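See below for the structure under consideration.
Complex shown without one protein chain; remaining protein chains in place.
Let's look at chain A:
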Amino acid sequence: MGSRSSHAARIPDVDSLRRETGFSQASLRRLYDRFQALDRTGKGYLSRLDLQQIRALAVNPLGDRIIDSFFPDGSLRLDFPGFVRVLAHFRPVDEEDEGNRDPKEPEPLNSRMNKLRFAFQLYDLDRDGKISRHEMLQALRLMVGVQVTEEQLESIADRTVQEADEDGDGAVSFLEFAKSLEKMNIEQKMSIRILK
């Protein structure tokens, strides 16, 4: 990685990526370097295995779910635009973005709503737009491993669903999810700033 010079010209569709994701040219170059470094065998795309070999990700309790979010709809190949689009969710929110935004253009990928959507789909496995009690349990089980008993976990899941559920359907929809987190500083908690 350090011995390859990658100029912006080598990145395919760099201008449209800049507009879509909001990353600067330098950041895109850094991410492209990273993409190539992760693609050890030089295939030009990333597979699940490439991401699973990142140790810090493999030991993350939600590691597999995070990897899934890069491969939507059962696809097996992750190309660079797809890679950057997911990462764009974590771009810090600039104040200027909000002011200058043209309301007719689609929401930027790193808006508060999109960050919340990213977090939501980590819970909502079947993509039905609701987090059922069962899905809540599964996510909790991932995060605690074998350390907590089934009963304790069930009561935590029940309590959480009850608190967030407003229309009483026993599941948490995206709007209910967003509402329960409206006081949270999402922008700070779900942002990764690229320094150079």
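Note that in this section contacts are C-beta pairs under 8 Å (C-beta built on N, C-alpha and C of every residue); 3 or more make two chains touch, one makes a residue touch a chain; residues count from 1.
The working rule: contacts and distances are computed from a predicted model.
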Name under which UniProt lists the unshown chain, selected from "Glutamyl-tRNA(Gln) amidotransferase subunit C, mitochondrial", "Alanine aminotransferase 1", "Glucosidase 2 subunit beta" or "Phospholipid/glycerol acyltransferase domain-containing protein": "Phospholipid/glycerol acyltransferase domain-containing protein"
Touching the absent chain when the full complex is considered, from A:Asn60, A:Asn114 or A:Gln138: A:Asn60
Residues of chain A in contact with the chain not shown: 1-6, 30-31, 34, 37-38, 40, 51-63, 66, 86-87, 90, 118-119, 122-123, 139-140, 143-148, 152, 155-156, 159-160, 164, 172, 177, 180-181, 184, 186, 189-196
